[in-house]
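All protein chains of the complex are present and in place, except for one that has been dropped.
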């Protein structure tokens, strides 16, 4: 599906490194899973390449639920990237 | 050792059945362990025979520490008999 | 480390605050409160009395705490157990364990409760519509304490 807009959120160390807490994105054609979205963001280079690198330990949530790389994306989704959690 | 006096304590259901909370006893010759003392008390008959019967679940402490039947007794010991505990 | 046997009720928050005061090494506090229920073995309970063996009670709970300190890193521990007459919803027992890390705190707190249930000389007598009766010890409590022997 093309023409799908999603909201991207970044937290904690990621938010600081990227200098961004939130953005709206029109999903490019072919970006239909979390994993592909991550690779797409890494392609922005600089801090993006570093933080989104496959070797980097990163967690992601789709619509506020922890999700794996093969999670499908659709219009209106809220997608969040963040480091492993450290609460409690 | 003969001529040894010990203090006997009874708690909870045992205290009520026997109608006794505490007594001083001159240990008879041959009564040198908890187990033999229990048999000696059972020989008093009546409620004693019932409560001290080998089949009866009973706990004992010597000098305020849980003890097994083969625990030796000596002059001045505080020996307590009671049902399994139910606190907490 | 502290053990108190008393008729009076206890104030959990005050006890935890006193334990924490001035010890910045404490990172985890596990606590347990036992409460009188209004039903036991299927019968309504209106009241109970708790009898104990003064002297041995404090000594045996002290020994239980020492065992816990030998197994886990315990910064502080407190046990308060009430005796006398209690009614449903009254508090019976408080165990508080303070550690640097939560795994130690949870384990030591549960260990102390499990051993207290099977080794500390307390006896409950409860009043039900059928009259007063001494509460029977539970096999499940022996099993709970047995889990820690390994």
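Per-chain residue numbering starts at 1, and chain names A, B and C are given in the order in which the chains are listed.
Basically, a residue touches a chain if its C-beta (ideal position, glycine included) is under 8 Å from a C-beta of that chain, and two chains touch if they have at least 3 such contacts.
On a predicted model such as this, the values are computed, not experimentally measured, just so you know.
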**Message:** Given the contact rule set out at the top, which of the displayed chains would the hidden chain touch in the full complex?
**Reply:** A, C
**Complete:** Per the whole complex, from C:31, C:49, C:67 or C:119 the residue touching the absent chain is C:31
**Item:** Sole contact to the chain not displayed, among C:105, C:120 or C:137
**Value:** C:105
**Prompt:** In the whole complex, what residues of chain A lie against the chain that is missing from view?
**Reply:** 9, 11-13, 57, 61, 64-66, 80, 82-88
**Those residues of chain C which, in the complete complex, touch the missing chain** = 11-14, 16, 20, 24-39, 88-89, 100, 102-103, 105-106, 109-110, 113, 144
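We adopt the following convention: only the chains that are shown with their structure count from here on.
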**Label of the chain whose CA centroid is most distant from the centroid of chain C** = A
**Distance between the centres, which are taken as Cα means, of chain B and chain A, whole angstrom** = 73
**Asked** So what's the Cα centroid distance for chain A and chain C, whole Å?
**Response** 49
